[in-house]
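All protein chains but one are shown at their positions in the complex.
Labels run A, B and C following the written order; every chain starts at residue 1.
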Amino acid sequence: MVCRAVCACGDAVSALPEYYQQVRRHTLALAEPLSDEDCGAQSMPDASPVKWHLAHTTWFFETFILERQEPDFAPFHTAFRVLFNSYYNGIGEKHPRAQRGLLTRPSMALVRDYRRNVDARMVRLLAAAAAQDRTEQLAGLASLGLQHEQQHQELLLTDVKHLLAQNPLLPAYLERPLPPAAAPAAMQWLPFEGGVCHIGYQGAEGGFCFDNELPPHRQFLEPYELASRLVTNGEYLAFIDAGGYADVTLWLAEGWDWVRSQQLAAPLYWRQDEQGQWHEYTLYGEQALDLARPACHLSLYEADAYARWAGARLPTEAEWEHAAACGAVVAPQIIEGYHPAAATALAAEQAGLLQMFGHGWQWTSSSYAAYPGFRTAEGALGEYNGKFMLNQYVLRGSSCATPAGHARASYRNFFPASARWQFTCIRLARGPA
Amino acid sequence: MVCRAVCACGDAVSALPEYYQQVRRHTLALAEPLSDEDCGAQSMPDASPVKWHLAHTTWFFETFILERQEPDFAPFHTAFRVLFNSYYNGIGEKHPRAQRGLLTRPSMALVRDYRRNVDARMVRLLAAAAAQDRTEQLAGLASLGLQHEQQHQELLLTDVKHLLAQNPLLPAYLERPLPPAAAPAAMQWLPFEGGVCHIGYQGAEGGFCFDNELPPHRQFLEPYELASRLVTNGEYLAFIDAGGYADVTLWLAEGWDWVRSQQLAAPLYWRQDEQGQWHEYTLYGEQALDLARPACHLSLYEADAYARWAGARLPTEAEWEHAAACGAVVAPQIIEGYHPAAATALAAEQAGLLQMFGHGWQWTSSSYAAYPGFRTAEGALGEYNGKFMLNQYVLRGSSCATPAGHARASYRNFFPASARWQFTCIRLARGPA
Amino acid sequence: MVCRAVCACGDAVSALPEYYQQVRRHTLALAEPLSDEDCGAQSMPDASPVKWHLAHTTWFFETFILERQEPDFAPFHTAFRVLFNSYYNGIGEKHPRAQRGLLTRPSMALVRDYRRNVDARMVRLLAAAAAQDRTEQLAGLASLGLQHEQQHQELLLTDVKHLLAQNPLLPAYLERPLPPAAAPAAMQWLPFEGGVCHIGYQGAEGGFCFDNELPPHRQFLEPYELASRLVTNGEYLAFIDAGGYADVTLWLAEGWDWVRSQQLAAPLYWRQDEQGQWHEYTLYGEQALDLARPACHLSLYEADAYARWAGARLPTEAEWEHAAACGAVVAPQIIEGYHPAAATALAAEQAGLLQMFGHGWQWTSSSYAAYPGFRTAEGALGEYNGKFMLNQYVLRGSSCATPAGHARASYRNFFPASARWQFTCIRLARGPA
Partner (left out) sequence: MVCRAVCACGDAVSALPEYYQQVRRHTLALAEPLSDEDCGAQSMPDASPVKWHLAHTTWFFETFILERQEPDFAPFHTAFRVLFNSYYNGIGEKHPRAQRGLLTRPSMALVRDYRRNVDARMVRLLAAAAAQDRTEQLAGLASLGLQHEQQHQELLLTDVKHLLAQNPLLPAYLERPLPPAAAPAAMQWLPFEGGVCHIGYQGAEGGFCFDNELPPHRQFLEPYELASRLVTNGEYLAFIDAGGYADVTLWLAEGWDWVRSQQLAAPLYWRQDEQGQWHEYTLYGEQALDLARPACHLSLYEADAYARWAGARLPTEAEWEHAAACGAVVAPQIIEGYHPAAATALAAEQAGLLQMFGHGWQWTSSSYAAYPGFRTAEGALGEYNGKFMLNQYVLRGSSCATPAGHARASYRNFFPASARWQFTCIRLARGPA
């Protein structure tokens, strides 16, 4: 992560305490529909318990800000430094990732106390800094902490969805009807000329981006075309019905091994009943498969096989980003999804490039790698992104579970090719001829 | 399990409802010190969550008694038949064992409702049967259900101990001081003549035993000697200090592979601090190692290696049982341990054979196998014991976690050689010359 | 192993050099039909390359006899002490078992040199000892070495059978027709009264037995019945056709897990073609399944499930041995099979107890354990048997691949319950009533 002069203006600085509390409250709100039992369980090593998310995001502020800047710092609980360290070797020991679900202590009640305690200290620190006009580094770190928290807000939802889906009772996270989806527009191929393009965060001084979006640099793109919208459930079902999961010629070698060894024949949360009807488990419980919605919870293997079947390919991350920039697509400040706010029609979408943000992360064919001139931060925060740049693939856009205002055109999400529990979708590309 | 005319007399029958409620209440009492979060977690596939124990024991009554004998039977919850089936293929599908910890629903509250509901119906059924003088089969099944519940009372404790021990905070199950242990008497070798001995449950008509204790039969024993008490922590520490874990000549080939691959050098819950002091995690939290207590939480591999180091061997299960019978050792009705009741001095212990019951299960060298003429029950209950008679070893006696009145001289507990999370101890044997 | 005064008489001693060479030549003869390439490969960790068998049996003589008794001993090759050590920790390091097939050096030619060299030295040593009347310990060790070599003769055949069976070309070890099998007599139940029986090696002073057959001791047997012959392929096929592999009620829990995870539905070397015809791979290549032959290459899981399906059970090893003794069944000196010699009609077989020896090892329900008073030898040879007495099951009798004169009524073979690549068969038992 890098803070590009967040808070250059006094307004931004003075707004931080309020924004801090707003983001932090939202995390708690996401845990609201869940019992303490729900919050403690861990469904697989890749997913963390909700309670752990609540504690780890708090640990982030305590460890990277309070411990360094608070006078007379004393930890809330001495064991938490290890218990809630995710992967920062620079901080020290870590509780083993696969055993996060065994931490029935500290209790949810104590973790809530932990949040309250750190929040009070953070607000005090932010206020004191504002009063003394020495906000720069603090504001940068606080912004990073909030962006980090937002990343965990999405993970909290994907992880709890995965957990509840393992339960034969298929409980709903949200006990209300799933909002209907609009019928998708016909898919169009939108052409882009390519050439030397500007890639990476180009933002203004006051903006925020992660270190992996930097430095801005040039890439040469051959001409290409991008699909105007995501692949739908209906389209993906046609791939299944055409025998896509059984046709070795459509798959990467590693993907074929994966599909066979796991005996897969549909996206992660799909289920076909005895009558042949398809259902999809959602955060609103299991639903009849809605053919109009974007096909979701797909591995890169599946996305790639689908693209090959459809006579297309996946975009590179540069193609995606260039299109988003050319199309003047801006990340919506308010997105649809599981959040209270409703979706907003986007200017860019009027331009033809639909569902770039707020629907589902879009697999690219680009391996997650450093941009030319990439530098990691000093110290433990240098581990935030850089050490994961191997055998992972970049996803672009954002999903229905991404917090409002979190994503942008240069944003780089990344997961291993086999990951399916994130809200991962397909946007097709083609060309050069 | 087999019910040998439990309830031949009216008294026993009329006492069943009260005894039923007493046993059932005790299970809930064991869960009392735990939060809902504690009750939901599963630390390994072999261990179950406390909530699962509470539900499964209830399921046993609902499935094997209410479903068969209750007029107008309707299940409390249709999904529970699968969710809380442990291993009865005759009943149908089972929720995968390793995923019991993911069942955050049903909630603890609903499981408590389930218990209340089934208890009310069971008490009603028992009362109706008593009124109509048709109690025989019902009483047999109810006794089996209660013995089954008592087995799970012990498992609940061993499983929650294992769970809490995984937590770096090392929380105590019981927040009170560990009762002190008396200094052990000097170990004596007690001789037994052997010959044709009577093995298996020899009990009176009104008693209870499991099917694996039947039929009573004869075995020929060569003369042998049995240690008067269990091996202590102090004695086991001497084995460690003598390099026992690094001396291949002391170990069975499979045990040596196990010790090396797991890199083990002490019993399960022991920890040596930087100053070289040993500690033992107990249900009362971590304690300084008490050299006077029986060495516990040992695998059969370790018990066997210790015995070889000590110039002795483990007893066979027949030797143990014969000694218990010869020594007139009777299972105590009230035992010491984590239960409210205090320990009772036993007649047999006066005879020299100490710690046979109520301290720790004692590994034998006997593979768990059917007695000559063994018969399983008809139907799903035939799966209770028989299908596990392979690659497991018999343990005799009982532990500090065994409910009062549950064990007896012919009782056969069994676990794989590598199991350490039960309260497993060592009693030595030697001979024939 | 224990040598019970082998060679008490001068005849036996003077015969040793000749017998030594006869046994050693037979091992080479078994390798005769194989290429150097065949001799080098290892099909699984449990099986060894033929070349390794040839070298290890030679190593046994070099390490346990020549190294100790040869004046001016010098090893044939310094590296062989480690390379061809199977499992004797008392000797020192061992080449990893699973990597025996990677030892393309030493070459087969060098291993043949090794055998010639050690043979010449052994014969010289035996002759010198005979000349000096100090033969006792040497004769005992030499007998053990030859018995050990005979065990590896059988393993050589089972291992090379397993190797060739992995080859899609299904090459024959012997390029000649499989000798026809006689139609089996009708199976009869032969009753035995039981009582206090004498178990273990009861042999005369001059005989040989392994340490695990000692000491002779008493066991009490309840009355039982034993099947007069082995289960045939035809009978086993009926079990398959009746759905035996899909009926969970027939299987031990561990056996069921094994059958499901391995997706098994027939004995190891059986194959059903597209027309539904069954074939069996043999050392003579693949053959149409001969319904008259004993069903072979079965795990204990399968043997146990078959027995349950047939309303019977497997015998204990004591029952088997007692019957062999009562029936005056003696191990044939010349047995049928892959050896040049033809089968001999046995006196015992006239008595009704057929196929006890020379057809297939017979699974018992007895876990491999020490007899009362069992003692291991001093030093590394003490590792021969004792350290394997856990989680293995005893097989009795002998197979078509067992060398003539090797087996006897008290002989204890043992393998894990899942082993199928040995010539393992089923003899049923039943009772007590």
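Methods note: a residue touches a chain if its C-beta (ideal position, glycine included) is under 8 Å from a C-beta of that chain, and two chains touch if they have at least 3 such contacts.
This structure is a prediction, so every number in the text was calculated from the model and none was measured.
Kindly name the visible chains that come into contact with the excluded chain.
Across all of the complex, the chain we cannot see touches A, C.
Of the residues C:Pro168, C:Gly276 or C:Gly311, I need the one that contacts the missing chain.
Considering the complete complex, C:Pro168 is the one touching the chain left out.
Just to verify: which one of C:Gly40, C:Pro184, C:Pro267 or C:Gly431 makes contact with the chain not shown?
C:Gly40
Given the contact definition stated above, which residue among A:Asn89, A:Gln262 or A:Gln277 touches the chain not shown here?
Among A:Asn89, A:Gln262 or A:Gln277, only A:Asn89 touches the chain that is not shown.
Pick out which of A:Tyr19, A:Trp189, A:Trp278 or A:Phe388 touches the chain that's been left out of the picture.
A:Phe388
What residue numbers in subunit C mark contact with the hidden partner chain?
Interface with the chain not displayed, on the subunit C side: 35-41, 43, 51, 79, 82-83, 95, 99, 101-108, 163-164, 166-169, 171.
Residues on subunit A that touch the omitted chain in the whole complex?
Residues of subunit A in contact with the hidden chain: 87, 89-90, 196, 217-222, 224, 248-249, 251-256, 300, 304, 313, 365-367, 369-370, 372-373, 387-391, 417, 431-433.
The rule we apply is simple: only the chains that are shown with their structure count from here on.
Could you work out how many touching-chain steps separate subunit A from subunit C at minimum?
Tracing touching chains, the least step count from subunit A to subunit C comes to 2.
From the mean C-alpha coordinate of subunit A to that of subunit C, what's the distance rounded to whole Å?
About 61 Å, centre to centre.
Cα centroid separation between subunit B and subunit C, in whole Å?
That gives a centre separation of 39 Å.
Name the residues of subunit A that each touch 2 or more other chains.
none
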